[in-house]
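A single protein chain has been omitted from the complex, and every remaining protein chain is retained in its original position.
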Amino acid sequence: MRGPDSLGRGWWRRNVWGLVAVVPALALMVYAGVYSDLEYWQRGRPVQAPSAADGSAEFAGLRLRLVELAPTTELKRSATAAFVPPEGVTVWRAVIEIESPDPEKSPGCTIVLEDRAGNRHDTEAQELTKARVPLANCRPDTDSGGPAPVSGRYRTVAHFALATGVDAVAVRLSFGSFDLAVRYVRLSLPR
Amino acid sequence: MKLLRRLGSFLLIAAVLAAGQAVGDATPDRNHQLRPFAVAGDFGTDVVGRDFAVRAAAVRCAAQLKIGDEILETQGVWIVVKLRLSARTEPVRIRYAAVRDASGRIYETTDRFEQYLVSGGRNIQPGLPIEGEVAIEVPAASAGDLTLLVASTYVDHRVDSMAEIPLPVSDVSGVLANPAPTEVLAPRAAS
Partner (left out) sequence: MLAAVSVTTGRGQLSRRLFRGLLDGVAPQLRWVLIALVLAGTALFGGLETAPPKDKTPQFAVGVPVDGGPWRVEVIDVRLAGDLPPLHRQDEKNRWLYVTANVTITAHESWTLTSKMMRLSGVEGLIAKEPSDMVLYRDKRVIRRLHPNMPEKVAFFWEQSGDAPVPTTVTVLVLGMTYRGDSFSTELQWRANEDPSGRVTVPVIDVRASRGATPSPGTSPSPDTSPRVSASGRPGATPSVRTSP
């Protein structure tokens, strides 16, 4: 610390801007430290792809439309025996119509059901393991005796176990992740 | 005077270095930074983690377990905890359950028989809680002061939630004096 300079300014006066600059510099340092983690986290969050007003969507090279989302009691346990869900469980069925330029090469998807409270349910509920349910993966279901897709149009059917009294409002379809981000399309029935 | 100023500069630098070292030492180490988020709660109540909720509904100890036709002995004592597990907003699997004793040792559930409830074998849907019992072997001397640990992560519990519930275990010596095999409740829908 030297004495006053030629203009008569003391140490504090000479360095005032440097001291002020310390605050934003510190903020910048902290931000730089967390920036990559923050960006990684943001890119990992699922991103909703747009869907049209009639409830259909163009996504992953397919045209997708939700045609049914309702409770069902029609599941079978075997070829002849009906499936009775556990007490307090209601089975919901979502039917999605898919138009594909080449059904053989349609990408596989995962289907998640969204209830009124915003909770999500998947197609692998333990409560349905004893029921015969088709694989809900957006691909033509020809193995289980379903009809071969006509003119690139077919349906995929997903089943979900919900507590009785809970309403389903929509389904979310995702086809894996692209450039880190998981994109999904949300389909609901047109009102 | 010049010598005094040099000495002053030297002391100032030494002080700054010491302060830097002190700040570095005072900040938590990497393991502490990455530790799980402990969610502590009482026995018999729902303890809510990031993606699941767990309630320790009952606890007992036993000298032997009866699994199917097999009797499983232990050099210590079996701690059998009845759990009620539920998902929060999306399906979840519980993959870790353990107890921690007073000395900080952590005993995971035994793999001497299948424990689907806490080994990721049950996919829990929101609104459809499940219950069942888990069995953990601990040295008899440790049984008096145990905390239950439950997480949805399998081995890497870093920066994710972990439920911590103190277990009221009593009568260890009585059980060991009169060993009688006890059955472990398999997972089922919670009532």
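Letters are used for the chains, namely A and B, taken in the order the chains are written, and counting of residues starts over at 1 for each.
Basically, a residue touches a chain if its C-beta (ideal position, glycine included) is under 8 Å from a C-beta of that chain, and two chains touch if they have at least 3 such contacts.
Quantities reported herein were computed from a predicted structural model and do not represent experimental measurements.
Colleague: Just the residue numbers, please: which parts of chain B touch the chain that's not shown?
Modeller: Those residues of chain B that touch the unshown chain are 29-31, 34, 67-70, 72-73, 75-76, 98, 104-108, 110-114, 116, 121, 137-139, 155, 183-188.
The working rule: only the chains that are shown with their structure count from here on.
Colleague: Show me the residue ranges of chain B that touch chain A in the complex, using the header's touch definition.
Modeller: Of all residues in chain B, those touching chain A are 88-91, 122-128, 130, 189.
Colleague: Which bits of chain A are touching chain B when the two form their complex?
Modeller: Going through chain A, the ones touching chain B are 86-89, 112, 115, 118-122, 124-127, 160-163, 166.
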